[in-house]
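The other protein chains are all here in position, but one chain of the complex has been omitted.
This part shows subunit A:
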Amino acid sequence: MTTMNMIDSINSGLDNMMTRDENVVIMGEDVGYFGGVFRATAGLQEKHGKTRCFDTPISECGIIGVAVGMAAYGMRPVPEIQFADYIYPGLDQLVSEAARLRYRSAAEFTSAITVRSPFGGGIFGGQTHSQSPESMFTHVCGLKTVIPSTPYDAKGLLISAIEDNDPVMFFEPKRIYNGPFTGYYDKPVEPWSKFEASEVPEDYYKIPIGKANIVREGDAVTVLAYGTMVHVAKAVVEEHCVDAEVIDLRTLVPLDIETIEASVKKTGRCLIIHEATRTSGFGAELSALVQERCFYHLEAPIERVTGFDTPYPHSLEWAYFPGPVRIGEALDKIVGELTS
């Protein structure tokens, strides 16, 4: 075991997989010699060679299209899209090609690619370096969507994603690359080294795709979150002394409906938190599922706390961010009578 931040753990996961399986190749803008703008692929080219980890032209359509072709050959490409905001030029290759290749070829060809991309805001990235586009992909049949919230999970989930024979969108919450984040922009980020989840084995291990993690048990309300928002949620419920059960979804598709259903049936209340825009966000899907499956157990309306339906504003990013105030209010609304 070593202490790692999320960047290191992702790097370690990639390194493990490149060592174990020579079909694993990494490609993307600046990922080779330089090791990626967030340094997630640092040292991998040096260690594994130029044909295993290489820079690409600035062409997301090319990166993903080429990865699909490499996967059709039998490799396991792990393309990096520098920021999730830049997936759109490659969208058709994901939506129409990678996602459907298995289906349309009746499994003669598959597309075992893992598209890694940093997403989310809170780093003053403006509207083109802050988006959370996950629900665009959860809506696409044939793509899996995975989002870790700790260094330990990031490595275990990434290894599962790379070994998965389906195309996986692996979104990395860049706000917590270096440490968990409580939602207070004026408080410094505490380094991962102070937290248990930074204890990461250097060797290979897996965390299954499709299993959520109950990060805090409780009876008063079920809080569903993923990525950065897991940490914000935990901090807020603790601050408000709410006996909340916080569930880190880890995977949006396939979703661990059993864990969600059992928890909401136990608590009778549900708060859904994500940083992405509200309208048609993944929270809408979660809310519908909870309503369909737990209606007779609900003691309060389901609440959603999300980003606003605007592009991510640069100077007002902390007004946009679904932070402690917005979450606190929602909690009050759902469990108010329990805390008062």
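The definition used in the following text is that a residue touches a chain if its C-beta (ideal position, glycine included) is under 8 Å from a C-beta of that chain, and two chains touch if they have at least 3 such contacts; residues count from 1.
To be clear about the criterion, contacts and distances are computed from a predicted model.
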{"item": "Among \"Extracellular solute-binding protein\", \"Ubiquinone biosynthesis protein UbiV\", \"2-oxoisovalerate dehydrogenase subunit alpha\" or \"Nitrogenase molybdenum-iron protein beta chain\", the UniProt name of the subunit that does not appear here", "value": "\"2-oxoisovalerate dehydrogenase subunit alpha\""}
{"item": "Touching residue (missing chain; options A:S59, A:T128, A:S193 or A:T310)", "value": "A:S59"}
{"item": "Identified contact with the non-displayed chain, of A:E108, A:D186 or A:D203", "value": "A:E108"}
{"item": "Residue touching the undisplayed chain, where the options are A:L44, A:V68 or A:V115", "value": "A:V68"}
{"item": "Of A:P191, A:P254 or A:P301, the residue in touch with the unshown chain", "value": "A:P254"}
{"item": "Contact residue for the chain not shown (choose from A:G142, A:G227 or A:P322)", "value": "A:G142"}
{"item": "Among A:G126, A:G210 or A:P313, the residue in touch with the chain that has been omitted", "value": "A:G210"}
{"item": "Interface with the unshown chain - residue positions in subunit A", "value": "25, 51-52, 56-57, 59, 61-62, 64-75, 77, 89, 92-93, 96-97, 101-110, 141-142, 144, 164-166, 210, 253-255, 257"}
